[in-house]
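Note that this complex is displayed minus one protein chain, with the remaining chains in position.
Up next is chain A:
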Amino acid sequence: MQDYPEELQTPPVRLISLVGCPDLHPTISTHLLSDQPPIHTLAFPDLSKISFLLPPPSPNDSSEPPPSSPPPGIFKRDWLLKHRTKVPAVVAALFPSHHVSGDPAQWLQLCSDLDHLKAVTRSRNIKLVVIIVHSDSKDDINEDRMIALRKRAEVDSKYVVFVNPNDASELMQSLHRLRSFFSELANTYYKDEGRKVKTRIEKRTYNSTELNIRYCFKAAVYAEFLSDWIEALRFYEDAYNKLWEISGIPSRASSIQRLLEIKTIAEQLHFKISTLLLHSGKVTEAVTWFRQHITLYSRLVGEPDTEFLHWEWMSRQFSVFAELLETSSATSLTIPSLGLGTGNKPLTEWEFYPAYYYQLAANYLKQKRSSFEFMLSMYINADELEKTTESLVPSVYVGQYSRLREQVDVMVMQTVTDEEFLNNTIAEEKKHQDPLKMITLLKKAYESYSHAKAQRTSSFCAFQIAKEHYAMDDLEDAKKHFDSVASLYRREGWATLLWEVLGYLRELSRKHGTVKDYLEYSLEMAALPISSDFHMLSLRSQDCCPVGPATLEQREKIHNEVFNLVHEKSVLTSVEHGKELKVTGDNPVHLEIDLVSPLRLVLLASVAFHEQVIKPGMTTLITVSLLSHLPLTIELDQLEVQFNQPECNFIIMNAERLPSAMMEGDQHDNRVEQAPSLALSSNKWLRMTYQIKSDQSGKLECTSVIAKIRPNFTICCRAESPVSMDDLPLWKFEDHVETLPTKDPALAFSGLRSIQVEELDPEVDLTLSASTPALVGETFIVPVTVVSKGPDIHAGELKINLVDVRGGGLFSPRETEHIADSHHVELLGISCVEDGAESHLISDEEMKIKQSFGLISVPFLKSGESWSCKLQIKWHRPKPIMLYVSLGYSPLSNEPNAQKINVHRSLQIDGKPAVTIGHHFLLPFRWDPLLLSRTKANPPSDQSLSLPLNEPCVLVISARNCTEVPLQLVSMSIEADNDEIEEKSCSIQTASSNLVDRALLVPGEEFKKVFTVTSEINSSKIRLGNVLLRWKRYSRTKDQHDSNIASVLTTQRLPDVDIEFSPLIVCMESPPYAILGEPFTYFIKIKNQSKLLQEIKFSLADVQSFVISGSHDDTISILPKSEHILSYKLVPLASGMLQLPRFTLTSARYSASFQPSMAESTVFVFPSKPPCELAKNGDAGPETCGPVSTSLS
């Protein structure tokens, strides 16, 4: 686009001219330019100069051309430029006011200037404006002079404008006025001119189409001056259509030049049309128009000799349209929906991308180049062209060329013949060949496509760029582009396209002289999946890649070339450096193939261990499998299998090549195996299985397999596990039989290239002994013994870990604030036993202990020696835990990084509660108070116990040994809570605070202790306190350990009790025993403790075993604070444990009835008077309340 003249590229701008008073020119022209639409200014300082720039029009220009002969050209080259820069629409003559009002001489001068100016403008129909510049007031201007001036200038009075440059506001005003005048007059001028041209078109006073085109063009330009885009477009299209009409008609002799002229004009018209369409946002129309333009003119190829001009022209059409499309803002907004094109030829997406046009422009440029080269080759005396021809210059008509001849001081244009023209053009073309132009176009297409995420097309452009660079021997750039393209083709599996790219790359590296690259590309090409039945691609020599068509034969040829080079049978000649490419000792080649390398096709190494885990020192099998897709069999000299443990590396020698390979055997510290043959045939796994062993524990991993072919060529191939082996790129799409890397199919799907080598078997005994379950509260001792059986123990370290069996932590989150108690199970310490006698706690430096973790170092132990320690663990809650103890040591030395052997032991220990403490209250025998809370309709089930006020109660505390070991109780007591400040509400008494003989509790046995509780305050919820039970494990042997065992205190809180006042108390009194036939008295005392009169209903049921005397049932009233005694005389009729008559009592006031329990109302009847004396105790009779004694049940 930038080749076009400036006046064509931009829309025309109206032009006016300023004459005289040069001081004011910048002010006015700036003002005119800044406004919209702008007006350009042509300034002449002096009136006399104007005739030079505006010569009177030639008679040819003004008058109608002779209608008979067609004009020599269609457009004049400078016409547009003339109207844009030379011929103003308006001339403004500036006169200083003193010239108007001054002396006659000045006035006369002014008049003559004005006449002169008028003569110039009148002939061209240019409008005139007179500007009078006055410095102060305009009063001093003579009115007569003004009229005279107006008359002489023949202008309307309003077009005489006064300007005062000294007054800013007035100046601004006059500038605005001037501007509107200029605009108005310029419009009139261009309208008039346009109308003139249009009249000519309508009248058709001529019969040449050329003139018609010219007039249409002019009309369009004038319409553009007026910003009438629609009219401009219409006339441009008219001109274009008329031009196409004459394009087919041969006129004049020189058809080559004629065709060129027509195409040039068509190009300009098309450019204008496209610009106008795109500016008005009609992208679809513009694209359709372009397509039509190309369809029409692509047929006008012209003579075979000038074909290249046609291709150049085509290329320019595309590139210019691409630029237009790119700069047009409309395209960036939206691509209009498809299908808007002409019905049967819908537009496609890409026709809206500039990239598409750039790409095609480059294609045409390429076509131009090839046709030019072809034509040049046909030219016999091409070399002489430059000498014989002289330069041609563009003639006055657009698209025409002529020769400049010097004729006596004057340069004369001379028309040229077609042959001369052609020779000249060819010579010019030869001189100015620009190979970078095509690359520029392609680069634009590439960038634009990349931007549109069309990666394949952009790659194709990159490929073309690379080919251009290649042709120009710009190897670096070419390689860069080729490599990027190749990666795409590799990924998508386009083998034929990849072949072509690789062919270039291979040739590049040959030119560059890099053997390694050359070998890599050659090997990849040879291994591409191109089979023999792929019969296509008999390619033209210059278009094809340098290697030749993609066939199996070619692959084999490349294969042979590579291996000839490797076998040092041949050398390659580098084009660029002239040096020889070869593989020798000075220049060894080492290829690396990793997991993503394209060379995996060439050599793929799959390594599988037959086992997953082995013991150190044990042997296992390893299968090394190699696969190559090279077309021919290759013979390897040796294979080196490398591991992460270098001592495991081994080398496989080819037995056939043993002597030569052994020659350079520099490393004999590795194992050397021999294989009968190391021949790799195409697409067939070469499988080899060897034994391998490792002494070092940990992971043994095969890292790489290095194949050596001849001394100077090695391929290092990363080992891959069969289980995770990726498909081979390209070959994965081929329909060929796939074989497994190992014979064992299971191994092929699960084999790994690494194996776990276990640790050495530990030769040490680590024993944890804890026979019984631990008891909550005690310090539980777990002895740990380390006995060395084999090698010495260096740098031993014992780790102890307590883990909750059921998961979860060993501490409860709720209690975290009480740090001391936060752990349910705690490792208190470790004590060490030395020499089996002395035991001491290990100092803090030697061990680190946290609540559930401990670390202690074990001293050096010789073989056979032992060491032991005791772990002290305390349970705060019953909880089973897992105790893990692991001993890490190094069998050899004391070095810190020596290999360690670990021994692990674990033991589950249950923490159990030692004793369960229970309690219950007893009221005195046959002594029943009426507690009103018990009579309620629905006594709450969780109701705490109620005790009568001021009555002694019996509290029995029982402690049951729920372990499996005997326990010894030290003491049992009840203590009030420490924090209890309130007044003592009840008294608890006990017979003896200490147990005289330490009570031994065998498993399951229960110990009971009786306390008397007397409550003194009538209140609910009385705290009784805590039961403190001190106990320890019972050990029969009274050795030292026993004394060390501290007694354990178990605490349990007693529940709260309610103290209640009881209004009635029923007390039954009978002797402890009776004798058959002997009467005894049975008293029932009813105490009214309330201050109210109580009405009591009672009844006594008859029984067979007794004869009763006394009232059976009655209703009595008991006075407040008094006692009523019912007495019965009973005679037993039978012996044994007999039920006394059932007594039932009902209180009317409380509607509560009472019946003593069966146990309370029995009596033992002796058949006769017992021989021994029991009576003494028996006399105590009912006074058995408070049996304060300690008993073992």
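Basically, contacts are C-beta pairs under 8 Å (C-beta built on N, C-alpha and C of every residue); 3 or more make two chains touch, one makes a residue touch a chain; residues count from 1.
In this text, contacts and distances are computed from a predicted model.
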>> Given that one chain of this complex has been left out, which of "Dolichol-phosphate mannosyltransferase subunit 3", "Eukaryotic translation initiation factor 3 subunit B", "Trafficking protein particle complex subunit 2-like protein" or "DNA-directed RNA polymerase III subunit RPC3" is its protein name according to UniProt?
In response: "Trafficking protein particle complex subunit 2-like protein"
>> If I consider the whole complex, including the chain that's not displayed, which of A:397, A:460, A:504 or A:780 touches that chain?
In response: A:460
> Out of A:23, A:349, A:611 or A:975, which touches the unshown chain?
Replying inline: A:349
>> Among A:188, A:370, A:496 or A:1047, which one touches the chain that has been omitted from the display?
In response: A:496
> Out of A:92, A:256 or A:360, which touches the unshown chain?
Replying inline: A:360
> Residues on chain A that touch the omitted chain in the whole complex?
Replying inline: 337-339, 344, 346, 348-351, 356, 360, 363, 449, 452-457, 460, 463, 491-494, 496-497, 500, 536-540, 543-544, 733-735
